[in-house]
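Omission of a single protein chain aside, the complex is shown with its protein chains in their original locations.
Moving on to chain A:
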Amino acid sequence: MTITVAGEKKEYKDGLTLPELIELENVETPQYVTVSINDEFIETENKEKTVLKEGDSVEFLYFMGGGQ
């Protein structure tokens, strides 16, 4: 199936779970990343059980703390 990850269309196996995608995409500090799928935030407690489907658009939003 094709899903869009951070604006890029990619091919993944059917039934891919969000934790699997996070691992495949080498997401940094995965426990602290905010995920949105199709314009909706995924609550932390729902991350584990989220299964992706054809056409989904996934964004990873990272903490960035510096500024001084």
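By definition in this document, a residue touches a chain if its C-beta (ideal position, glycine included) is under 8 Å from a C-beta of that chain, and two chains touch if they have at least 3 such contacts; residues count from 1.
Here is the rule we go by: contacts and distances are computed from a predicted model.
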Name under which UniProt lists the unshown chain, selected from "Thiazole biosynthesis adenylyltransferase ThiF", "Sulfite oxidase-like oxidoreductase", "Cytochrome aa3 subunit 2" or "Sulfate transport system ATP-binding protein": "Thiazole biosynthesis adenylyltransferase ThiF"
Residue ranges of chain A at the interface with the undisplayed chain: 6-7, 29, 31-34, 36, 39-41, 43-44, 59, 61-68
